[in-house]
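Heads up, one of the protein chains got dropped from this complex, but the rest are sitting where they should.
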Amino acid sequence: MPNFIMSYLGSTVTPGEAGSQFWALIYVLIIFAGVSVAVICMNWIERKALAHFQIRLGPMRVGPHGLLQPFADALKLMLKEDIIPAEADQFVFWVAPLIGLLAAFTVYTVIPFGPSQAVSDMNIGILFMLGVSSLGVLGIVVSGWASNSHYPLIGALRSSAQMVSYEVAMGLAVVSAVLMTSLNASGTGTLSMIGIVQAQQQQGVWFIFKFFPLGFLAFVIFAIAMVAETNRAPFDMAEAESELTAGYHTEYSGLRWSLFMLAEYAAMIAVSSIAVTLWLGGWMRPFPNLLHAPAWDFIFSLFPGLTFGGLAAIAMIGAARMPAHSFFRIQRIGLAVFAALLAFSALLLLVIAIAGRSADTSVAARFREGIDYVYWFVLKVAVFMYLFIWYRATWPRYRFDQLMRIGWKVMLPISLGVLLLTAIVGVILP
Amino acid sequence: MNPALNSALSINSGMAPVATPWFFYALAGMAVLSGVFVITRRNAVHAALALIITLLSVAGLYLMLYAPFVAGVQIIVYAGGIMVLFLFVIMLVNIERSSKERAFNRMWPVGLAAAGALMVLFASAIVKGSHINDMFRDRLMPLPESTNTQQIASLLYGEAGRMGQYTFAFEIASLLLLVAILGAVIMTKKKI
Amino acid sequence: MSAETNEVSSRALLSSDASNRSALERSHLDLETAEKPYLDSNELIINMGPQHPATHGVLRVILKLDGERVLGTECVIGYLHRGVEKIAENRTYTMFNPYVDRMDYCAAVSNGLGYCEAVEKLLNVVAPPRAQYIRVILTELNRIASHQLWLGTHALDIGAMTPLFYTFRDREEILKIFEKYCGARLTTHAFRIGGCQYETYAGFEKDVNNFLTFFAPKIDEYETLLTTNRIWLERTKNVGVISGADAIALGVTGPVLRASGVKWDLRKAQPYAAYSEFDFEIPVGTNGDTYDRYLVRMEEMRQSMRIIEQAVSRIPEGAIMGKVPKVIKPPVGEIYHSIEAPKGELGYFIVSDGSTQPYRLRVRPPSFVNLQALDVMVRGLLVADVVAVIGTIDIVLGEVDR
Partner (left out) sequence: MVEKYRSQYGSGLDPLTYLGQNYLAVDRSLIPDILRLLREEEQFDYCVDITAAHYPKREKQFDVIWILYSFPRNERVRVKTQIADGASIASSVSIWPTANWLEREVYDMFGIQFDGHPDLKRILLPDGWKGHPLRKDYGILQQDKEWVQINLGIESGQ
């Protein structure tokens, strides 16, 4: 058994590629659980961050600082009556949230959290991601139609038009990044997600800085298009609550509605992962080529532990600063326990980092490496998730025709131009 | 292709795909069944959903044929793009009326004949069975999964210093599509 | 929308009759003249409201849509009708006073001021100067509060969540002053016929001055969020345009009229209370679009602060209650008195038959009349703009339906 585990840990390829059904299944489960937990965390963070943007406190009642609020919400949504409108198309109404969810989660099969930390490394990874994530719109369109109601229908029409238009600009931006992968020594590009990150590693530069400002422009276009693609503010036309009450999911309630939310957040994480992989060096830590000494490796591998330590400290301060009133006692204890858990994780991570500091093939070193990869990847994705919240708190909503105009008349020409220039520069420069 | 990936690939090149017949029959059955649904469902949206399932199963079959690029394009273009537009249009059509109309018009004998002919073709290919490789021997080309995309690219655009076999046809096709797009825009737009 | 480009400066508008005439020619604003749908597609009839997040209460707008384009609208109102005018006929003048607060509950003080002044006029008494000053201060504070509420909800309608909370934070300070002054926050019933019932509490001036220094940077804060925000500009510029002539023909008043370039404010045109003693400007827009209305209201908040500042510094000593009989029995006659409420001209038409109860009391609600312009403003726009325009007219359904 240890040998079996070691055989995997020692592998340099993804389980899908190695043909290991067992490990692939484990990975799928880990990712499914991880994404679900991430969505729950995101739910809490979004509510808290949004609240603080808006000078409120946000959830404070369920658990210390509302930490248990997402669980309470989930419980509530699961127990809520599941209403299917009488005039709705029963089957399609039932299947629509599943389509969205399926599309959002399928994408994760090719997201590389590390060189071997992915379910599979598909040859056409990025194409697969774009294709599958574009299937998510089917769920929205179909749900709007099946509700047999005007507002959802308008929401569905809006979102289908919006997603189809922004996919074009998004695709062109992606292609310009893919073009850059071909500037290796071998002169062959790749569509594989892992290959793209490795290309950045070999070229020694994140693609966001490559051919400045071309890479940056492509990245910005992608960053805008991905907000439109996930129906988030300021492009949340499909569910604009002040215009269409709730857009495509107006008629949904309970668990079905929560599936839509789950799909939306999963899709947000997925597109952020694409952006990170394509332009921000994926799992790579900052300056892997510049600061490549083993000492630097060690210093950077301390970051996960330190991050958790910082979180633990914040939680601890929060517990200490709670009012000294008997009403808050249980909350204080809860927060302290939470802080202790975080601190324990921090300790564990630090121990692993120190134990695996030598770059050999020991279990600890392997673990340390894997943790590093996942940590840096997740950190970069988290920045994007924060941006999503920030956008939502700051900007008014675009109008539908303005959105389309920007998509077709601004983003598409710019991304085409960037693509052409990238190709030209790529041919001339080396 | 970067060396790291190449070395990675060499590890599993001997791996046989798992449970291939199972996947094949499941996907093929799904494709056929939902294909039947496409033409029998009176509700246009149901038919469209069935068509999406057909397209996805076919994409799965492409994957099994070591043609991931075609599979990806199938998903992104047909399932993702065209079907969304289909649904878009269907939603604007009066569903109540169309669901009352007869699903089959008088062209159905022709359709049946065409389907029968196609079936005979496939059957003959299957009957030849083990000789199937003989049928297209001159076209048979080893297409390992890893370089499939690259080979398509070199067919279309050519490799360094050599024009691709289909570059001209490819460009003509894209030009044709461009003309079609412009035509559609001009026909529907009152003023540009 | 109206093709006539509207460059009416207030003077040009006041002197020329031609622009008004053109408004007359296009004055049949019924649904029959709705625009034709594009490519003969089906019209979509949508009920917006009465339960809808963006209709500010129980307004129901029936939208006739071509896709997302609005071909015509019809407002269905009356969901909040409480028969205020009928109630007035069955209450004494004093008893009716609190009822007016419930009409425009966002600007209860203004409503009370209008009613008290109307009855005072009918009685032929004048409130003492100190009472007038207190009235001005509170009314202007209420104008700021009303505009804050408008700004928050309007921004929320357009999708900006955050300004709502900022404005509510600052509105809270005003409500605190109200609460300290008369014990109520929303439906204040601050004034009595003949003056004010309550003397200002100790530290009133200080509180008001504190508020002014606190609030001045807050307006800038709102403006940094919105005024030059690109999305905000795109969503509000050239949306819901109404020309000055159209606005007059439709009886639109208040900031909506001023944003269309008509420099008309009852505080200047026919000064009431103590307004003639203060120095302030009337902001005027040029385009009559949603953005101009936004700017006008933002500037009005600043001007209100100017008025409050002057009033607080010059508040005279003296009585706060005029010579009003215990039982209010105005002589037979009728009176129309109107004030500049935050939403426009708020008028009271009272017919007295010499008894203790009004024989007929008519309220001329600004929201009701302004709402009529919605149809003109949203024709040919998109659904999203309907929401923006409803927000920018600044209606309060309590006042529309009464």
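Think of it as A, B and C in the order they're written, each chain with its own count starting at 1.
Keep in mind that, in the parts below, a residue touches a chain if its C-beta (ideal position, glycine included) is under 8 Å from a C-beta of that chain, and two chains touch if they have at least 3 such contacts.
The structure presented is a predicted model; accordingly, all values stated were derived computationally and were not measured.
Among the displayed chains, contact with the absent chain in the complete complex occurs for C.
Residue C:L122 is the one among C:L122, C:I193, C:I231 or C:M377 that touches the chain not shown.
Touching the chain that is not shown, out of C:R102, C:R192, C:R364 or C:R379: C:R364 (per the contact rule at the top). Although one chain is not shown, part of chain C still touches it, namely residues 13-15, 17, 20, 23-24, 27-32, 77-78, 81, 83, 85-87, 89-90, 121-122, 124, 248-252, 262, 264, 269-270, 333-336, 338, 345, 347, 349, 351, 359-360, 362, 364, 368-369, 372, 401-402.
In the analysis below, only the chains that are shown with their structure count from here on.
Of all chains, the one whose Cα centroid sits at the greatest distance from that of chain A is C.
If each chain is reduced to the centroid of its CA atoms, chain A and chain B end up 30 Å from each other.
Chain A and chain C have CA centres that are 46 Å apart. Per-chain CA centroids place chain B at a distance of 62 Å from chain C. Residue positions 157 of chain A each touch two or more of the other chains.
Contact with two or more other chains is made by residues 92 of chain B. Chain A meets chain B in the complex at residues 12-13, 17-19, 21, 89, 91-92, 95, 115, 121-124, 127-128, 130-132, 134-135, 137-138, 141-142, 144-146, 153, 156-157, 160-161, 163-164, 167, 184-186, 188, 190-192, 194-195, 198-199, 202. Contact residues of chain B toward chain A in the complex are 1-5, 8-9, 11-12, 15, 18, 43, 45-46, 49, 52, 68-69, 71-73, 75-76, 79-81, 83-85, 87-88, 90-92, 145-146, 148-150.
On chain A, the positions that touch chain C within their shared complex are 50, 53-56, 150-151, 154, 157-158, 233-234, 236-237, 240-245, 392-402.
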